[in-house]
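Removed: one protein chain of the complex. Kept in place: all other protein chains.
Note that the chains take the letters A, B and C in the order they are written out, and that residue 1 is the start of every chain.
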Amino acid sequence: MIRAGIIGATGYVGAELARLLCQHPEVELASVASIEEVGKPLREVFPHLRPADVRVQEELDDVDLVLAALPHGVSAKALLSYIQRGLPVIDLSADFRLHRLDEYARWYKVEHPAPDLLGKAVYGLPELHRQEIAGSRLIAVAGCYPTSAILALAPAVKAGLIEPDIIVDSKSGVSGAGRTLGLNSHYAEANEGVRAYSLDGHRHLPEIVQELSLLCEAPAPAVTFLPHVVPMTRGILSTCYARLREGALPAGERAREELRTLYRDSYRDEPFTAVVEAPPSTKHTLGNNFCLIHPALDERAGRLIVVSCLDNLVKGAAGQAIQCMNIMLGFPETAGLQQIALYP
Amino acid sequence: MIRAGIIGATGYVGAELARLLCQHPEVELASVASIEEVGKPLREVFPHLRPADVRVQEELDDVDLVLAALPHGVSAKALLSYIQRGLPVIDLSADFRLHRLDEYARWYKVEHPAPDLLGKAVYGLPELHRQEIAGSRLIAVAGCYPTSAILALAPAVKAGLIEPDIIVDSKSGVSGAGRTLGLNSHYAEANEGVRAYSLDGHRHLPEIVQELSLLCEAPAPAVTFLPHVVPMTRGILSTCYARLREGALPAGERAREELRTLYRDSYRDEPFTAVVEAPPSTKHTLGNNFCLIHPALDERAGRLIVVSCLDNLVKGAAGQAIQCMNIMLGFPETAGLQQIALYP
Amino acid sequence: MIRAGIIGATGYVGAELARLLCQHPEVELASVASIEEVGKPLREVFPHLRPADVRVQEELDDVDLVLAALPHGVSAKALLSYIQRGLPVIDLSADFRLHRLDEYARWYKVEHPAPDLLGKAVYGLPELHRQEIAGSRLIAVAGCYPTSAILALAPAVKAGLIEPDIIVDSKSGVSGAGRTLGLNSHYAEANEGVRAYSLDGHRHLPEIVQELSLLCEAPAPAVTFLPHVVPMTRGILSTCYARLREGALPAGERAREELRTLYRDSYRDEPFTAVVEAPPSTKHTLGNNFCLIHPALDERAGRLIVVSCLDNLVKGAAGQAIQCMNIMLGFPETAGLQQIALYP
Partner (left out) sequence: MIRAGIIGATGYVGAELARLLCQHPEVELASVASIEEVGKPLREVFPHLRPADVRVQEELDDVDLVLAALPHGVSAKALLSYIQRGLPVIDLSADFRLHRLDEYARWYKVEHPAPDLLGKAVYGLPELHRQEIAGSRLIAVAGCYPTSAILALAPAVKAGLIEPDIIVDSKSGVSGAGRTLGLNSHYAEANEGVRAYSLDGHRHLPEIVQELSLLCEAPAPAVTFLPHVVPMTRGILSTCYARLREGALPAGERAREELRTLYRDSYRDEPFTAVVEAPPSTKHTLGNNFCLIHPALDERAGRLIVVSCLDNLVKGAAGQAIQCMNIMLGFPETAGLQQIALYP
């Protein structure tokens, strides 16, 4: 068994990594670290992690692989020594996601702690970068919103179906804001309320643009990305809108068929991305690693609409990290990830 | 006291009309009708309507005014005799909202029961049609989604700020689907889930287009309207996107100021529509008659974003009906509508 | 207009007092104080309090009456000077609820800041102490759980119907824990979870025992009170169980009739306490000042079951405070409190 360690184990993403590793056939959860709850058994911090037989430490014990669920800035710093020792590292923060240093500085407002490593990191979205992930030692797991947006749009962008002018309207459950206390995540404030946030620009935007740009010719698509919080615990649903290129699809019912075929073909061999016939609900992915995608047409307005959904803590974070880990280590890609969604 | 009657009193909109009328200083709830629960005291059907001292009947008693909360098709038919008797009528269905008979037939798939009355009806959105409402005897109260969308977009459309190519992404609570049982409103199915619906076109779209078209020159704006259900009881939040016209706003920070001024000026004298500084939550309008509007710019993409919210059963239905009634009858527009939102 | 001031205005109870005072015909919200958000307009702290035209201050301006929504210990201290100046004071903390100093010290673990005032305070539960409230200048508004439990049990205790051995199992919405941040009120932790708390004894127990003891001969009833949190914002439902005294009720169906009559007679003239035929839901009191009570019998086990519900922020706090204020100031008891519950 490979011995994995989690740093930042006391947040929601860390706990979700632990949940998935406890059920993994090839990897064991060998050590967990955090600056909080040091000394406590992990199962005391999170009573649902009954099978996790580890105690929270300040530093990881010897492990074969490190998964990091820390805030940006902090994460790269904490990972440096592991990377230097040659350990394979899977980072769930944003620190190694952006290729351009200036974009990182502009959006994250901190100096990058390890700029020379940026070139070595691979963007951890298997559907687009499977081969590079297989050959890498440093994975920057894709963000939750970007995963839903990029997977929804990639086939259309790649096929030149749409104008480079895209709107992504995302709806997220409250767990996306993490376990850190705040008024916006206070039950009585969040319950029975929907609101938009980050109207001045959300940090997940440059990831979306970076990855979509790789799929088409310049110029990079202009993307408006607006996240919303809705009163539920887990789940992201993204609704993407873009104008169809003139003549990109045939007229009438054949347009729908061609669109469906394009999407189905794009994801035919994917173990965790599925094109579905009916508009999906976030409930269909609760607790599992799927991203469900439903492309549609607004013929009146000449517009493509793609709805996608996933569990922000699984395919949007911990599950995708495990999927990347499986690819990197040569395990079956679905190892430890075959949970069926919990419904209802 | 004016004696008002409600037909269709056993649905959510009917009950909300009753709640508001029970607290109205000039109008009393004199009679209620429904095809369900006939013979029962209304307060037995809805235990919260404790002060309502009426019994559900098949037909209304003599009243001075009729409010109808019935499904489309059924509503116009049920109202015909009252209209012919000259009673003032406020219809909350879609039957009299569209001016064009062919649009009605196309979207509602029924023959209109009273096509000659279409010309007499006024679209019940006081912010746009206050004067006509004052002089009318037949009000077609605006739909819940259209109210949020039209109020969000009207200032920008009127001022020529945006290209005629608009996206409205709306998020509604489950009560919008009414009290009729269905799997989509079944608690275990709706809870912890977000989903889009009516991707082939929602019936509220033609209302939105009709009203926005009145505010600008031809051609009518192309509108993509996509509704979503989120797990909460009441509330609609609409996020509207449109490309800014070149040169329509000055550059830099002055653009925001000008935008804010335009919106503030547009609604300065409105008793129930307010432009707010921070992105609003549906919680801010829970149970009251306000529509809150927050305009913003995505300068990177050259786009206007307007977020609006309201309570679908109040400003989106019963409250707006009472507001129209007040205007029609010459009462203060805010009579019976001064409830403060319930928070948290 | 009487000028009222609120201290502790930035919590949920303070905000609810403001909501109700803004709609009161005889009293105006003249000043608000808090140690937080000083200098901000109240409507900026709570956007739903749009009509509240006051700014948060460190100290109240000159007012005719003070309402305090502060934590215990802090409250009595903050109120001392107002009491000494002879102002009428309505305290929503627990500081003046218990008559016995030792009980206060035992449960609240602090020395009482004003022990000599204990004798002057009246327990603010109008159904039991209306006359004393009318003649008092210092009201200690009953707690949320105690209001639901005492009103549910009072008729049975007074009539000698039950053995002095009572269980109160209460279920509360999350707003009962206030606006102060904490993991238990964090959305993702509270949502989709029910749990019991304070198994070692909750501070509301001595109030319940004190008030029930006044209604029967010694010994005081033994009460087990166990609160639970359920995933909703507002509302308390208390289920009370006690063994029936032998022969206290006739046999068979007549027992139910007699029970119902006893309860109906007890609350016949109460404006805000109602005995209902069907088991009530907390939804039936959402946002209004009612306490609904449903007595029932488990004949197999020879047990009385009484279910009661109320809105913890209204009849359980701010509404009851306004009701006490109305009585104290000689206004109609229902002034400013006639809102109908919001449903659904």
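In this section, contacts are C-beta pairs under 8 Å (C-beta built on N, C-alpha and C of every residue); 3 or more make two chains touch, one makes a residue touch a chain.
Being a predicted model, the structure only gives us computed values, none of them experimental.
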*Of A:Ala274, A:Ile293, A:Val306 or A:Leu337, which residue touches the hidden chain?*
A:Ala274
*Interface residues of chain B (partner: the chain not displayed)*: 12, 173-175, 179, 181-183, 185-188, 190-192, 231-233
*In the whole complex, what residues of chain A lie against the chain that is missing from view?*
12, 15, 19, 22-23, 46-51, 175, 192, 233-234, 274, 276, 278, 280, 283-288, 290, 292, 338-344
*Touching residues (missing chain, whole complex) on chain C*: 165, 167, 169, 171, 173, 188-189, 191-197, 199-201, 222-224, 226, 228, 230-235, 237, 239, 241, 243, 279-283, 286, 294, 296, 298, 300-303, 305, 307, 309, 344
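Convention: only the chains that are shown with their structure count from here on.
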*Find me the chain with the mean Cα position closest to the mean of all the protein Cα atoms on display.*
B
_Taking the mean of the C-alpha atoms as each chain's centre, how many Å separate chain A from chain C?_
46
*Report the inter-chain centroid distance for chain A and chain B in whole angstrom, where each centroid is the mean of the CA atoms.*
37
_Of all residues in chain C, the ones touching two or more other chains_ = 12, 175, 192, 233
